[in-house]
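Every protein chain of the complex appears in place save one, which is left out.
Naming follows writing order (A, B and C), and every chain is counted from residue 1.
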Amino acid sequence: MNLTRDILDQQVVDRRGQRLGKVDGVILELREGAPPRIAAIEIGPVAVARRMHPRLAAWLQRWLHGHGPRSDGTLRIPWSQVKAIGVDVRVDLIADGTPARAWEEWLRDHVVRRLPGAE
Amino acid sequence: MKKYLQVTLGIFTSIGGFLEVGAIATTAQAGAQFGFRLAWVLLLGTICVIFLVEMSGRLSAVSKHTLQDAMRERFGAGFFLLSTIPGMVVDWLVLASEIGGVALALQLVTGVGYQWWAFPVAIAAWLLMWKGNLGLVENGTALLGLVALAFVVAAVRLHPPLHDLAAGLVPSLPRSDGAGYWFLAVSILGALISPYLFFFYSSGAIEDQWDENHIGSNRFTAIVGMSFGAVLAFGVLTAAAMVFYPRGIQVDRYEQVALMLTEALGRPGLYLFAGALGITCFGAALEVALGRAYVLAQGFGWNYTLNSPPANSARFSLVYTGMIGSAAVLMALGIDPLTLTVFSMALTAVTLPLVTLPFILLMNDRAYMGEYRNGWIGNVAVVGISLLASLIALVAIPLQLLGG
Amino acid sequence: MSQAREVRGELLLGRKVLGPGGRVDARIEEIVLEPQGDDYVVREYLSGPEGFLEELMDFAGGTPLIRHIPFLGRRIRRRPIRWDWLDLSDPERPHLKHPSTDASR
Partner (left out) sequence: MVRRVPLFSRLVLIGAALVAGCTKSPEARTEEAAMRLTSWEATARLLEEQRARGAVPEQFVRQVLRAAAEAREEATAKRRAAGAP
C-alpha cells in the first residue's frame, strides 16, 4: 500500500456512508528502532492549507476559529478506527457532531434551514 | 434498453453544456462574419467534446469516482486548488452570461429590459435546484430544449448551398481579418468544450449510479447527445451565414440574432428564438452552478446530492446558491450580455488545458480504469485534444486583444 | 510510548533528501507501507515524479513515439530508500544516514 496513491486525498465515509471529507493529512509516528507507523488520518481545511503554505494554514485556522461554529473543522481519526481502504476510506465512527461536520451543521442550522423549503 | 433511455442525461448535458449562450453567440458571429468558413471548427469541437464526454462517463462508471474526485485523489490538493480557483472565476462569468441569455430572451418577448429579469431568472433556477431533483432538471430541460430545433428548421428553410457548407467543413485560412477569424475559432472551441460540461456529466453518472454495464450506453449517450447539440449549432451557423453574411451584418447584440429566425420563420421565429435561447441558457445556468457545487463538494469530500433536501448537504447547496445569486448581481448591473459571453468563452479557452491534461493520466491509470483504460484511439484523441487546448490557451488572450 | 514523535506524512512528500555533505540526493514522492499486526508501517520512501507536470512528462516519456527522442524520452527513475536509511529527526530536512543509497536494496 502506498501513502499518496491509496490513502492521502481519498474520500472518507463513516459507518452510515456519510461523507466526512478527504484524507487531508496522515500522521506518522516515529519510533526508536522500529519503522514509523501510521498513527492517524486527519481531515480538515487547515491540513489542506498547510500543504500549500504554513502561513496560509495559520491564517485560515485563526479565521475559522473566529467565525461561525468557531471550529477549524479538523478531525483526527486514530488508525485503529480506520476499517477499510478501497475506493473510499471507511472509518468506524458517526460523522454527526464531529468537527469535520461542524461547518456543515452550522451552515445547515443558521443559513439553509432559514431559507424556505430546505427540509 | 432502459439504460439507453439515460440518453436524457446526454441530451440535457448537450442542451445546457453544448448549445448555450456561448455557442449561439459565437457560431452566429462566425456565420455572420465568415459565412460557412468556420464550420470546420464546429466539427472539430464536436469531435473533441464527444471524446471527452465519453471518457468522463467511462471514468465515473468504472472507477466510481467523478472527474474532479479523481483529479483531487490522483494529483493531490495542490493541483486541485490550482485548477479549481481559476475555473471557479471563469464559471462565475459564464454563469452570469447564461443568466444574461435567459434575461435577454425574456426581454425580446416582453420588451422589458434584461437587467430587470436577472433576479427572477436566478430565483427560478435556484428554486428548481433547491426543490427539484436531478431527474426533473435533466428531463425538463431536455424536453423543452427541443424548441432549439427551430434553428435547424430555419436553416433548412433558408435553402443553404450544401456544397458551401461541405466546403466549410475543410479547414481553410482566412482571406482577410485573420485575427478576427482565429479569435472566433478559439471562442467557438471555448464555448463548445466547456469544463463544467464534463464535471456535470461525470457527477450525473455517479448520481445515476452507473457501473461497467453502462459503458456501451455511455458511448451511445455521448455520441448521440453531443451530435444533437452539434446539429443545433450547425443550424445557428447556417442561418447566420444565409441571413447576415450576404448583407454584411456583424452580430454585436442578441437582438440582431433574432432576425435570422424571423427572416426564415416569420413572426413565430421571434418566439422560437427567445424560447431556444432562454431554455438552453437556463439549462446551462443550472449546469454551471451545479457543476461547480459538485467540484467543490467532491474535491473536499462533503455530502452532495440533488436528490434529497438541501438541509442534507448544506455546503453543496450554498455553493450553487451563492454562485447564482452573485452572478445575477453582475447581470442586474446591466453589463452587455453578448460582450460578457464572448469574453468568458475566451477565458474558458485559457483554462482548458487544466481539464484536458488530467484526462491523459486518469484514462490510463490502471488502478482507476483497470481493463477499461484508453485504447490507442482514445489516447491519440486525448493527447491531440490536450495539445490543441494548450495551443488555444496560449493564443486566446493575444487574439482577444487583436480581434475581439 | 512516552516520547512518541509525530511527523506529517503529507508534508514529507516533495521534500528534498539531503545526502552526505548536505547535497540534495532525492525528493520523497511516495511512501510505501506494509501491514504489521494491526498497524501499517513505513517500508520505504520512493523518489519519483513529483507533481502533475512531472507525471505527465513521465507518461509521455513512456510512449513509443517519444521514447526515442533523447531529452523527452527519459522516464523518471524511481528509487527506493529503506525506512531506516532516512533520518527524520528534523522532518524539515530529512537526510540519509548512509553514504550511498544505491545499495539500499
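The working rule: a contact is a pair of C-beta atoms (placed from the backbone, for glycine too) under 8 Å apart; a residue touches a chain by one contact, two chains touch by 3 or more.
Since we're looking at a predicted model, the values are computed, not measured.
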| item | value |
| --- | --- |
| Chains in view touching the one left out | B |
| Touching the absent chain when the full complex is considered, from B:Gln115, B:Asn139 or B:Thr262 | B:Thr262 |
| For chain B, the residues touching the chain missing from this view | 107-108, 111, 243, 247-250, 252-253, 255-256, 258-259, 262-263, 266-267, 269-270, 397-399, 401-402 |
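As a convention for this text, only the chains that are shown with their structure count from here on.
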| item | value |
| --- | --- |
| Cα-centroid distance, chain B relative to chain C, in whole angstrom | 41 |
| Interchain centroid distance [CA atoms averaged], chain A/chain B, Å | 34 |
| Numbers and ranges of chain A residues touching at least 2 other chains | 4-5, 8, 24, 51 |
| Of all residues in chain B, those that touch chain A in their complex | 63-65, 69, 72-74, 76-78, 81, 130-131, 299-304, 309-311, 314-315, 317-318, 321, 367 |
| Partner chain A, residues of chain C touching it in the complex | 4-13, 29-36, 38-43, 83-84, 88 |
| Chain B residues touching chain C - in the complex, by the definition given at the top | 75-76, 78-79, 357-358, 360-361, 364 |
